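Removed: one protein chain of the complex. Kept in place: all other protein chains.
Note that the chains take the letters A, B and C in the order they are written out, and that residue 1 is the start of every chain.
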Amino acid sequence: MSDNSFGRLLRVTTFGESHGPAIGCVVDGCPPGIALAADDFRRDLDRRATGKTRHTSARREADEIEILSGVYEGLTTGTPIGLLIRNTDARSRDYGSIAEQFRPGHADYAYWQKYGIRDPRGGGRSSARETTMRVAAGVIARKWLAERHGIEIQGFLSQLGEIHPTGIDLSVVEGNPFFWPDAGQVAELEAYMDALRKSGDSVGARVDVVARGVPPGWGEPVYGKLDGELAAALMSINAVKGVEVGDGFESVAQKGSEHRDRMTPGGFLSNHAGGVLGGISTGQDLRCSVAFKPTSSLRLPVDGLDVHGEVVEVVTTGRHDPCVGIRAIPICEAMVALVLMDQALRHRAQCGDVGAVAPRIPGHAGEADDKR
Amino acid sequence: MSDNSFGRLLRVTTFGESHGPAIGCVVDGCPPGIALAADDFRRDLDRRATGKTRHTSARREADEIEILSGVYEGLTTGTPIGLLIRNTDARSRDYGSIAEQFRPGHADYAYWQKYGIRDPRGGGRSSARETTMRVAAGVIARKWLAERHGIEIQGFLSQLGEIHPTGIDLSVVEGNPFFWPDAGQVAELEAYMDALRKSGDSVGARVDVVARGVPPGWGEPVYGKLDGELAAALMSINAVKGVEVGDGFESVAQKGSEHRDRMTPGGFLSNHAGGVLGGISTGQDLRCSVAFKPTSSLRLPVDGLDVHGEVVEVVTTGRHDPCVGIRAIPICEAMVALVLMDQALRHRAQCGDVGAVAPRIPGHAGEADDKR
Amino acid sequence: MSDNSFGRLLRVTTFGESHGPAIGCVVDGCPPGIALAADDFRRDLDRRATGKTRHTSARREADEIEILSGVYEGLTTGTPIGLLIRNTDARSRDYGSIAEQFRPGHADYAYWQKYGIRDPRGGGRSSARETTMRVAAGVIARKWLAERHGIEIQGFLSQLGEIHPTGIDLSVVEGNPFFWPDAGQVAELEAYMDALRKSGDSVGARVDVVARGVPPGWGEPVYGKLDGELAAALMSINAVKGVEVGDGFESVAQKGSEHRDRMTPGGFLSNHAGGVLGGISTGQDLRCSVAFKPTSSLRLPVDGLDVHGEVVEVVTTGRHDPCVGIRAIPICEAMVALVLMDQALRHRAQCGDVGAVAPRIPGHAGEADDKR
Partner (left out) sequence: MSDNSFGRLLRVTTFGESHGPAIGCVVDGCPPGIALAADDFRRDLDRRATGKTRHTSARREADEIEILSGVYEGLTTGTPIGLLIRNTDARSRDYGSIAEQFRPGHADYAYWQKYGIRDPRGGGRSSARETTMRVAAGVIARKWLAERHGIEIQGFLSQLGEIHPTGIDLSVVEGNPFFWPDAGQVAELEAYMDALRKSGDSVGARVDVVARGVPPGWGEPVYGKLDGELAAALMSINAVKGVEVGDGFESVAQKGSEHRDRMTPGGFLSNHAGGVLGGISTGQDLRCSVAFKPTSSLRLPVDGLDVHGEVVEVVTTGRHDPCVGIRAIPICEAMVALVLMDQALRHRAQCGDVGAVAPRIPGHAGEADDKR
């Protein structure tokens, strides 16, 4: 694996920077024969785009995908799929003032210590723009998982600052700008975000992703664990500080007699495991949760340091999200999709002729098993 | 990467099973010239061993390490280091009754669905014994990190079931059987664990690992993020359900103005980041936290299923930990060490001649910055 | 490693097809601080370009490189370097007639059997155009090797069909269109190629690459052997059927007393080894030789099969090289450079602080040691 590549068989390599001419990615190892066209990317890129509501940055990005290779007559050929998006809206002057500064909470200082060079433009590789290509790559994986395995992947905001949903109804998630699972709280969130934006501050978020229909048997038992790879994938998203699978940190206080999911011929009776045991999928819903820290790019001034070690006041102007977690839902979904497809191909490689092992325990036995 | 291999430059490959003749590992890519002998492994293997107190399994393991290769006249040669431990204490009969059963909370069913074969002996690869070799490999990394970079890695139990430390004093951790950072609570924990063992149940645990002295600049900004790789490494340990870096899930409710760590010429004023920003180390203390679920191997009977889909009562006899988290501290430390050393070598590869970039911001400015 | 990626630390990922909108590559792991600009690619892309003489295809390619990322103020930043070349001259109609045919000597049938899909455009991934990006990536490696280690890499044509050089003078290689090391034979080669082109046939070629100034110690002793990786890299070029290091297949008939290179304090007395022993560089000149088969795209008709298994006459019109080996010299040099730089970084990673080990044996003791 290299730094800009991800996955073992379905391999995604991203390139490009916010302030360069283009960003792109290459997806290698995709099976042939999958229908794919530029239109397929539209929905998820729009969900990712800024400018949809006043609660995200006003930075407009006309994300038009160009398929450079790997598709012929509308079907993947099996050869690497190249995707490119030209950058049209940069406004580099927003960043010019910070060329020599180390902003608290940013990677500026760490980059400088590592490379001995400071590239101040838009945060270079640490910018959220890079993740747009992950969403694009994820479209391919989601398509294949859905068409070949009937797998659905859905993300939603499960905590905004200190606000928790009073109820969970996943059917309303796509209908509000927060991907929030409780329609009754939308107005409250709007007000909260307005106040936050006015204050110039930011807040963190928790994102949950559920994948339904994952067959049992995907994952490898030691270092190629499905949950281990999900953790790495999700933690590789900007601003992530924690990842949980299933009950996560709530498992700490649980007893074993309570945590273990009972199995009946009708299905599992609960899902504390989150769909993974011993690193391998069980057929239960796959449940992950991701912690996003609050953005450090604030209009609130703070003292930073410059390259000479001198104190300097840092204030960020321009266009920023007061809560990056909201727009991260499509990225989280994409990473889950990419890991699942990679694992599916690896499972097919090693165990392809094992075939369906019967009997198979249904993921749900009818009882509600979602904790959040 | 393959399933039984870990790391990109410092590569660890483990092999063997609890009930096989031996377990072992190969550590490849280790720099030459490091002093290494069988005795170096003794301390951490003892910390890992069972049988030290009545709160862990009574399964005695005489872990004598044999160095098969990679060391000459007491120094590493640069060629792969082979380590072997013969298994002497198996008592396979403890597992014989579960050959055809799927035990709730175990990976039995998932394995069977994946491989079409069920190997009931000691959980095969899912057994905790495999991680002994990780501890052994970690010894090499800890030695190199300490000798070459002055890095210290310390783990401790930060939550046992619902019990939290009333204070944090890392100097007392090695002096009690729980790796607990609060001497005043040891008696309470002893009583708690006695009751738990009698009840036949188990409980989860939270383990924190701190690494001091990590220089800034280790890590790669996109998919090779230091925190991403730590997450994958820690999540690959048996029974882990969540990983956090820095403030982790507490970041969700924080404001950006509060979360970002301010920098002064005298050092960082806080450490919400946990020592990593943008995937790269900052020079602050590296802080991770790991959630261990409660073991599902209980003396409390529960219904499981057999390979024909029939209900069957499952009860586990034999020797089990009521809290696997306690003994996992050396494993967590080892994984952190292995990731850090791998990243150090990668940094040296790419940026070896960048040299020390001045000025460097001290990790601490004197104020307490440990949240837990 | 994935199919479109190459290298372990200095990782090159290529993408794009001849008949797509663009071809490109990403070079990841490059050290920061290297001066790099679009002009740096000009020389080697010109050496690679078609249309320079009538002995190569008339297909004009205006190869303008665009640097998408990884360079700031003229220096590499350490982040991935994205390179893009827009395709301007495709003339797809030259290929339209072969959509359903399997041409003898081409990969058509093999691709169809693998992917179940046949993409007839320009041979898709099997086209020589993909290797243009390798040349581009190689420019970066050659620059770093030259600037940091004083290494020079030179390729030349060492056999054209049945014609061998009567003498070897590497100083004349860049002065004739064949990269031929014997100025006195150029007219003969011109006549030979004219006759070949008229006949509609093609011929094979042997390319030698020499790298001078490679320090001893690069390479890994088992599977990461320097010569093993050179072999893989060179064999991955289109039309290659054999690779040798040092005396190669001539070693078969040699005695050990003759083959082993003697060492004196003044240096090695010969170079049968070709600069590699036990997989590690010795400080002698690195010498490789590559066999290119004759192109199968001929104006001479031949029977092929179509997708229904029926016999069909195949004749290729359009623009083709009667000898692909000539233009392959820059590609061979590029692959050697990429492998050397990757190995150099890996050596720095593992052994970075070993330092210079004295005494060092000069690569040459003054006597001529070039066999060819």
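The rule is short, and it goes like this: a residue touches a chain if its C-beta (ideal position, glycine included) is under 8 Å from a C-beta of that chain, and two chains touch if they have at least 3 such contacts.
Note that the structure is a prediction, hence the values are computed from the model and not measured.
Considering the intact complex, the chain excluded from display touches A, B, C. Remark: the omitted chain is touched by one listed residue; of A:M133, A:A328, A:L345 or A:I361 this is A:L345. Between the chain not shown and the residues C:A136, C:L189 or C:V243, the one that touches is C:V243.
The chain not shown here touches chain B at positions 2-5, 9, 11, 13, 15-17, 20-24, 26, 28-29, 32-33, 66, 68-69, 72, 75, 77-80, 82, 84, 114-117, 119, 121, 124-125. Of the residues in chain A, those that touch the hidden partner chain are 8-9, 29-33, 78-80, 148, 221-222, 345-346, 348-354. Contact residues of chain C toward the unshown chain are 1-6, 8, 14, 102, 104-107, 109-116, 124-126, 130, 159, 161-162, 201-206, 215-225, 227-236, 238, 240-249, 251-265, 272-274, 276-283, 291-298, 300, 302-305, 308-311, 325, 347, 351, 354-355, 357, 359-361.
Assume only the chains that are shown with their structure count from here on.
Centroid analysis (C-alpha atoms only) places B farthest from chain C. The most central chain, judged by C-alpha centres against the centre of all protein C-alpha atoms, is A.
Mean C-alpha positions place chain B and chain C at a centre distance of 45 Å. Chain A and chain C have Cα centroids lying 39 Å from one another. For this pair, chain A with chain B, the centres built from the Cα atoms lie 26 Å apart. Under the contact definition stated at the top, the residues of chain C that touch 2 or more other chains are 9, 29, 32-33, 78-80.
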